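For reference, the structure I am asking about is given below.
Shown here: the complex without one of its protein chains, the others still in place.
Chain nomenclature is as follows: A, B and C, assigned in order of appearance, with residue numbering initiated at 1 for each chain independently.
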Amino acid sequence: MSKLKAAVIGATGLVGQNLVKILSKHPWFNIVSLFASKKSAGRRYCEAVKWYMDHSLPDDIGEIKVEYIGNVEGSYDVDIFFSAVPSDIAAHIEPELARRGYAIISDSSIYRMDNDVPMIIPEVNPDHLRLINEQRKSRNWSGFIVKTSNCTAAILSLSLKPILNLTKIERIIISTMQSISGAGYLGLPSMAILGNIIPYIENEEEKIECESLKILGSFYNGRILPAQFKISASCNRVPVYEGHMINVFLEMNNEIDAIDVIKAMETFIGLPQKLNLPTAPQRPIIVRKEPDRPQPILDKEASNGMAIVVGRIRNDNIGKQYLKYVVLGNNMIRGAAGTAVLIAETLKAYNFSIEYF
Amino acid sequence: MSKLKAAVIGATGLVGQNLVKILSKHPWFNIVSLFASKKSAGRRYCEAVKWYMDHSLPDDIGEIKVEYIGNVEGSYDVDIFFSAVPSDIAAHIEPELARRGYAIISDSSIYRMDNDVPMIIPEVNPDHLRLINEQRKSRNWSGFIVKTSNCTAAILSLSLKPILNLTKIERIIISTMQSISGAGYLGLPSMAILGNIIPYIENEEEKIECESLKILGSFYNGRILPAQFKISASCNRVPVYEGHMINVFLEMNNEIDAIDVIKAMETFIGLPQKLNLPTAPQRPIIVRKEPDRPQPILDKEASNGMAIVVGRIRNDNIGKQYLKYVVLGNNMIRGAAGTAVLIAETLKAYNFSIEYF
Amino acid sequence: MSKLKAAVIGATGLVGQNLVKILSKHPWFNIVSLFASKKSAGRRYCEAVKWYMDHSLPDDIGEIKVEYIGNVEGSYDVDIFFSAVPSDIAAHIEPELARRGYAIISDSSIYRMDNDVPMIIPEVNPDHLRLINEQRKSRNWSGFIVKTSNCTAAILSLSLKPILNLTKIERIIISTMQSISGAGYLGLPSMAILGNIIPYIENEEEKIECESLKILGSFYNGRILPAQFKISASCNRVPVYEGHMINVFLEMNNEIDAIDVIKAMETFIGLPQKLNLPTAPQRPIIVRKEPDRPQPILDKEASNGMAIVVGRIRNDNIGKQYLKYVVLGNNMIRGAAGTAVLIAETLKAYNFSIEYF
Partner (left out) sequence: MSKLKAAVIGATGLVGQNLVKILSKHPWFNIVSLFASKKSAGRRYCEAVKWYMDHSLPDDIGEIKVEYIGNVEGSYDVDIFFSAVPSDIAAHIEPELARRGYAIISDSSIYRMDNDVPMIIPEVNPDHLRLINEQRKSRNWSGFIVKTSNCTAAILSLSLKPILNLTKIERIIISTMQSISGAGYLGLPSMAILGNIIPYIENEEEKIECESLKILGSFYNGRILPAQFKISASCNRVPVYEGHMINVFLEMNNEIDAIDVIKAMETFIGLPQKLNLPTAPQRPIIVRKEPDRPQPILDKEASNGMAIVVGRIRNDNIGKQYLKYVVLGNNMIRGAAGTAVLIAETLKAYNFSIEYF
């Protein structure tokens, strides 16, 4: 099987670097182009990027000359674009690329809630990929855009999926402790967060509250019917480097024993596991039994950052229709770059034939 | 007015040091004795203590010779004892002191849930001090023990009081982000918490869940009827030096507008404010309107750590009977040492005549 | 004595806020004007500033309407200006104010090394204030500019002064661990420094190496003859909020016993102490005997941040002409705002009559 030609847009940012890291040693994809801002264009990637990771940048990737995509004036020998640019820039690039026939997997937040744009976690809602047909029809595109979700919504929704297989949920309350990498490399001044907590992340609660309902909704008759539970979030930034932690409180329709939830999570697998996709973790959810797990420094690299780690699954003292647990996910990998690649693998596994989903 | 003679038991610990700091410049109390472990006994306090605070230890206090109280064999020229020792040690000391006629204000957790032991936040439940009568009767003591509560329960309960003046509450969910000082100076290895979160604090959730109901309960016929709402907590340790943060989610019996809650909190005062007690903050609850407050490093010293700081008071998107907010309190001061001193002031203001409450 | 009218330029920055904090309760100065960027102009100070300190902003100061000074087109009812703006902005403002007769005490780095500009630590080189005469003559100004030095140079130079009273120094090597506040509020992204060290601060080593020699130089015949020792620095940024730490290694001309250095430091006082100036610490150098001091969190507030704290004064194992010690100073206070105010007090104590120095 010859490799697909992949391009990364926004290759010098944090998510972009994670995409480059994953794709640089990928069995199915081959990085052929790296796009970044005008300032970086023309320089070798190793010079343009402030490589923030403790893994070496592969030499051959470092030699790629960074390009500036502007308003997509050029023509590209690329099979699939991975986009990790801010929303205002994505608005200029992504629809135009899709119009011209390219496949785009995008981590930027714009268009996520559009009716005809699938927002995918391959273990949770691969059938939503069928929206691509609606998207192409309604917009008259030969290409398409698929979105990953907000990182916290991704981690939360993946943890909820096996529970929703057991019972309906009435109401969800979450409190998040999100790492500084979620704000981007320059997002948070150190004076603001060292030894501190900021109990607010702009627009984050709104994103989590609506995106989760879409992800966990059902594809019906060409559109997504959102999930019916209520969800309320309070989001906090904490002085942690990588990994988002969520305290989850559930009110369910029925009494459920925590033991059954543990079992459901531990045994949960999705399409990527069935297809044995290269980036798929063996188990997308790892359940830890120790009382003090998950923890960011110990668990953020679980299955290369592709597994979420759940702990403290317990019924509330009020009654068995109440459940609480803690979940940690790698916001850069499972919350963005890794899921984007896993989506691409899912599509590729069916040769981009949407009807299979 | 001559000053009361005060002693601190457990004077070298974190809470003990905060007691010493507050009492050392107090208009009503005079430190006459400092008790600590056998190891410290006989040394000057300035030598025995590893003074962790960025304020200087007053010279005269530093010269006090530390004593070992053992099983309370001695006799003490002391009017009031402040106790800040671990529970197992408190069990040997506090009942014996009370039996022998001393007044004890204690920050240790043992006996807190005993039927005849008042657990007090002077702004919230000063009338519970009437339990002292029951305690003396049932135990045949001439002295008495009054307890402060768990630090998080204190901060939470104080924030709830003005809301309970407006409406009944059905259910409370809290997620806490607690500072390392809450674990004591040696409590948390740096390897465990630097850049990390530990989503578990032993026994903390249980304490918060039951102590809050007692604090907010009502004194009736010689005992405390616990408050009737349900409460569920998930507790986390975060790399913050001082100050506990709580995300609070309320389900109330009625629809309440967040604006009314803001007003109720801002105007709330309690008995210490009415009595103008020396340690009482002008307002026990400070409401911040900025979207990103409270924050530990900015708000933990509010009113010398005696005011809690509340922010982000907002109705839930689900409906107006749901409310959420964030509250921060200084765990060392409002959560322990400061409240202990405020209790002593409250008692002293009425010359320890319990019938006034 | 009626208070002098003081203005702060750059009032919303970190150093500006510290100036406002110190001046807001000063017995000799009265804040009458606060200047900041165009963006802040016209707003009340309490709205314009992101007050970063854990002390409350005084209400009356918060009500002052912030002004924009531009290129100094206005006329100001101000006796003394405190300037805390970046160098490029200072270049537009400071000379023009001085030309028009105002006294300026400036924390910005521009002009520091000019021959006729005094760079002052009042305990160390108050006689350098005589340069003001040269400055006025050579520039034909009726006002004048006095500079504080680089924060690390200030802390180092103050610690060296009592040693230079004992012996000549041949060579100084320093390694610094500087807090994030030294880079300004927005200076350092949290991703860059959380749990990390950056062994480089742009231009810092050069500033320390040349400014220290000027500060410790001697006023002779209308100019400063720089000190004659050699100095070499290596500067590091560390995840500390406030307070710069320096490891100092000295090679002296003579053998000196560490005990004599300890005594010289402990007994050292300067002009501000003799004049009993309001901001002067009782002792500008505090010597700690514990093996593990100074430490930023414990010592940065020593004497309200105006005393430097020295520890581990010891001869090298090589021989007694080698000495090493550790010194910590509050970079915001002793390294900038506090020293600026102390300079103003020194000048005011002599009614700005330069001939007294």
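Note that a residue touches a chain if its C-beta (ideal position, glycine included) is under 8 Å from a C-beta of that chain, and two chains touch if they have at least 3 such contacts.
None of these values were measured; they are calculated from a predicted model.
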item	value
Residue in contact with the excluded chain [from B:148, B:167 or B:181]	B:181
Hidden-chain contact residue, picked from the options B:75, B:140, B:165 or B:190	B:190
Omitted-chain contact residue, chosen from C:234, C:273 or C:321	C:234
Interface with the undisplayed chain - residues on chain B	14, 52, 180-181, 185-195, 239, 241
For chain A, the residues touching the chain missing from this view	52-55, 194-195, 241, 297-301
Footprint left on chain C by the chain that the document does not show	171, 173, 175, 177, 195-200, 202, 209, 230, 232, 234, 236, 238-241, 245, 247, 249, 291-298, 311-312, 316-318, 322, 324, 326
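What we mean here is this: only the chains that are shown with their structure count from here on.
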item	value
Chain located farthest away, centre of chain C as origin (C-alpha)	A
Distance from the mean Cα position of chain B to that of chain A, given in whole angstrom	42
Contacts with two or more other chains, residues of chain A listed in rising order	195, 239, 241
